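With one protein chain withheld, the remaining protein chains of the complex are depicted in position.
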Amino acid sequence: MPAKVAINGYGTVGKRLADAVAAQDDMEIVGVTKTRPTFEARTAVARGYPLYTAKAHQAAFREVGIEPEGTLEDLLGEADVVLDGTPKGSGYRPIYDEARVKAVWQGGEKHALTGLSFNANVNYKAALGANRLRVPSCNTTGLIRTLYPLQSRFGVENVNAVMVRRAADPGDTTRGPINAIVPELRVPSHHGPDVRSVLEGLPIQTIALKVPTTMMHVHAVTVDLEGEATTEEVLEVWRGAPRLRFVRGAEGITSTAQIMELARDLQRPRSDLYEIVVWEEGVHVQNHTLYYFQAVHQEADVIPENVDAIRAMLEMESEKDRSIRKTDRALGIPTSD
Amino acid sequence: MPAKVAINGYGTVGKRLADAVAAQDDMEIVGVTKTRPTFEARTAVARGYPLYTAKAHQAAFREVGIEPEGTLEDLLGEADVVLDGTPKGSGYRPIYDEARVKAVWQGGEKHALTGLSFNANVNYKAALGANRLRVPSCNTTGLIRTLYPLQSRFGVENVNAVMVRRAADPGDTTRGPINAIVPELRVPSHHGPDVRSVLEGLPIQTIALKVPTTMMHVHAVTVDLEGEATTEEVLEVWRGAPRLRFVRGAEGITSTAQIMELARDLQRPRSDLYEIVVWEEGVHVQNHTLYYFQAVHQEADVIPENVDAIRAMLEMESEKDRSIRKTDRALGIPTSD
Amino acid sequence: MPAKVAINGYGTVGKRLADAVAAQDDMEIVGVTKTRPTFEARTAVARGYPLYTAKAHQAAFREVGIEPEGTLEDLLGEADVVLDGTPKGSGYRPIYDEARVKAVWQGGEKHALTGLSFNANVNYKAALGANRLRVPSCNTTGLIRTLYPLQSRFGVENVNAVMVRRAADPGDTTRGPINAIVPELRVPSHHGPDVRSVLEGLPIQTIALKVPTTMMHVHAVTVDLEGEATTEEVLEVWRGAPRLRFVRGAEGITSTAQIMELARDLQRPRSDLYEIVVWEEGVHVQNHTLYYFQAVHQEADVIPENVDAIRAMLEMESEKDRSIRKTDRALGIPTSD
Partner (left out) sequence: MPAKVAINGYGTVGKRLADAVAAQDDMEIVGVTKTRPTFEARTAVARGYPLYTAKAHQAAFREVGIEPEGTLEDLLGEADVVLDGTPKGSGYRPIYDEARVKAVWQGGEKHALTGLSFNANVNYKAALGANRLRVPSCNTTGLIRTLYPLQSRFGVENVNAVMVRRAADPGDTTRGPINAIVPELRVPSHHGPDVRSVLEGLPIQTIALKVPTTMMHVHAVTVDLEGEATTEEVLEVWRGAPRLRFVRGAEGITSTAQIMELARDLQRPRSDLYEIVVWEEGVHVQNHTLYYFQAVHQEADVIPENVDAIRAMLEMESEKDRSIRKTDRALGIPTSD
């Protein structure tokens, strides 16, 4: 019988989680919650996802012809696990606890909320049977994807990552800036410790800035490797790692814009790119120091990690490789070997 | 036997034309041309479209492991019709003539090149058996879609359309402006006469500006109607017309950004929106004068018109309604009734 | 003795008002108010403007070494007139009334607050001795500047103005959109009635959109003239009107960006442009219908109107032409003849 999955909060992340779960043959969506009857609520209905909302909001839905199935509490009663896609600090943990449902939070929440931060390739075993975990933010997940294989293969002495962040998601037109660069003045930024919530003890400092673009973060990463390595060896290690993708400036992919164009050409749902993208020509090893650029599709990279988290928590699959491969096939992500 | 279609120029428009043709059960792609082995060339190969290129470019493709099938001339020999997706002024007409292949050009070319400018809903019959025609630009097609039903139903005394244009396509990172509004100082702009290439004699003046955005043009249109009309009657007429879509600010669609987000949610290929989008709350009739805003997805709206053009030119279908319905079903566009 | 002027609110508009008033030989700044000790507060101090703030805020200023002179009430006690540069709806009228000080509001406030909306060229006489008035918004002032001379000389049958607005001021990095066009769905927009608060009875409809730029609004205006006119006659009428400036695409001014570059070259304070800017090549009369583009520096165009308002309210000068010329000379605006 497929795992019964609830999505609390059907917004930028929640709607992607719902579709990714629905695409798995061992999972099903028992319902999603939404507070207002927006066009996204209509999307949920069109997809056939049962829609739940608090009693106070139900009238607003009925006015536009959408009949809610019940409340969040009703929904949790149907579910084995809930994926929390609500804004950070929403504080649903007591409600999930009360309903005795397993729960997955996103990176807006702090590590302390669950005590377990998850990346499928790093600590899948630790999540087997867990009741609560957190998938770190898009940026943190992005760093973990490329750094863990380096750490495993070469050892890492030090990491310096400058993160040039998109300032707003494509569908968010309220936030700026329109014409400015905004440094995060707290240096190092909080992303370093967040990486260490999964990669314990990794010596990493991060620096962040926001820029006026809506699609993809770019990281300029400098890694002091412990062992010897060549540029080609680094690329080879990454080619064996999950959920990475390589692009080339020589083929016309000179910025985040062409990466997103590629994602459109790949016919992915919502033109999403689940993989972390590395520019081949930007990878460069010089005297034990590795330089690279990577791009992170902020709306999408954490989605497959959530799917694997479900499989681990419900002990549907004990081996990380098998879960990753299953998830990736269902989502159209090329498997690494 | 399906119609054999060639695509000359596999870029922003060409790749969409190819996929839309391939989605029709009465057409097939016999090949596409490309001059450089970019990531888009790889997309063509991944889709299984035979790739053709001039002799001078073939070595560059072979170097990256792509074996061209032949030249444009070879491709034209296989085709019943060619869709020209090359940059404006490329001048391929003599080559198509020499190959005795029917040809469809896009809006970058002038009306005089073909003597026939096409919109499926307006002049499908005129295109039956034609050897050459032109589908007008995305902006012109957008105006025709909403104006023709008004003209037919109410009569139109005068149209004033201000077109706020996106400055560059999403995958084009070379063009600006980054922070400016650029008026087209030639007033009225060339779009008015272009509309008249299809809607003969329509009294329309157009004014154009470019702004720093990559997705969708917005038109602010003022129409002096000949007859009486209410806002609701206008909406009703449009609801019966093909390839229009209505959105509502009240459901959170307050800008072009949320329209594109909706297109992503609709799971359209490349997150494209073939329909012209009208904001319901922005439609307003006041003393015979109609005001409305419409948004045009510049990469996509002309695509279904090209498909219908093929059917008319090859006389595969004699009735516009049947062709439009067939095209729209294959592309996932809701039919109007 | 110079007029004693207070500025309540030393922000985007307030700081410009202060400098413009200080530049007049018949006025002086008796003080400005500020609620937080930002870099702009330091600017006020550096300029020598006495700084006032509410008791509750005074400690915060002292902490960074700025000693406030007193409260708003103290300041009003020193002033003949106060220019209100506070956010719209701040509701200071009872306080100004209590202090029996004359007051000028900006366009964020409604006409009803004062019953008198002011433009120096249109209704200077009506403001002689007035206790309260409002200078309409930057957009409204911009339309009045070009429409009033047309109305006076040719008569105006109808105006249709599409206003493509900058979405945020240069120093405001919180507001978006970053990549979208945002129509104002209430059509016609509120700017038409606002123009009529000064130009009574003018038949004008306005339509507004917001775009991702920080500098200047652009208006695409269509005017049905009552009388005969040529393009050259229109230009001639405008050349005799105050606070207009002409630019030419042929000299490289093809967008708002080069206008702002010109303003920098003119060595204006803060690179401001007080004049409404009209593109010469964009002015075009065709059968009684006039088309033109104008650009409005949203931070600056209302500044000289405020200065004239003071002179009228305090009856320092009874003739509009003399006040306008005096203001303009002090601000470096070329006089029209």
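All chains are identified by letter, namely A, B and C, in their written order; residue positions are counted from 1 within each chain.
We take it that a residue touches a chain if its C-beta (ideal position, glycine included) is under 8 Å from a C-beta of that chain, and two chains touch if they have at least 3 such contacts.
Nothing here was measured: the structure is a model prediction, and the numbers come from that model.
Asks: Given that one chain is not shown, which residue among A:E73, A:E98 or A:E281 touches it?
Replies: Checking the options A:E73, A:E98 or A:E281, the one contacting the hidden chain is A:E281.
Asks: So which of B:A168, B:L235, B:A250 or B:L266 would be touching the chain we can't see?
Replies: In the full complex, the listed residue that touches the missing chain is B:A168.
Asks: Touching the hidden chain in the complete assembly: which of A:L209, A:L235, A:L266 or A:M316 does that?
Replies: Touches the omitted chain: A:L209.
Asks: Just the residue numbers, please: which parts of subunit A touch the chain that's not shown?
Replies: 160, 162, 164, 166, 177, 179-183, 185-188, 205, 207, 209, 211-216, 218, 220, 222, 249, 254-258, 279, 281-282, 284, 286, 289, 291-293, 295
Asks: For subunit C, which residues reach the chain that was dropped from this view?
Replies: Subunit C touches the chain not shown through residues 15, 36-40, 42-43, 64, 170-173, 178-179, 214, 247-248, 251-255, 257-258, 260-262, 264-267, 269-271.
Asks: What does the interface between subunit B and the hidden chain look like in terms of residue numbers?
Replies: Considering the whole complex, subunit B reaches the absent chain at 167-168, 170, 172-180, 182, 212-214.
Following the convention adopted for this analysis, only the chains that are shown with their structure count from here on.
Asks: What chain pair has the highest count of contacting C-beta pairs?
Replies: Looking across every pairing, the one with the most contacts is B-C.
Asks: Distance from the CA centroid of subunit A to that of subunit C, rounded to the nearest Å?
Replies: Whole-Å distance between the two chain centres: 47.
Asks: Using mean CA coordinates as chain centres, what's the gap between subunit A and subunit B in Å?
Replies: The answer is 35 Å.
Asks: Among the residues of subunit B, which ones contact at least 2 other chains?
Replies: 179, 214, 254-255, 257-258
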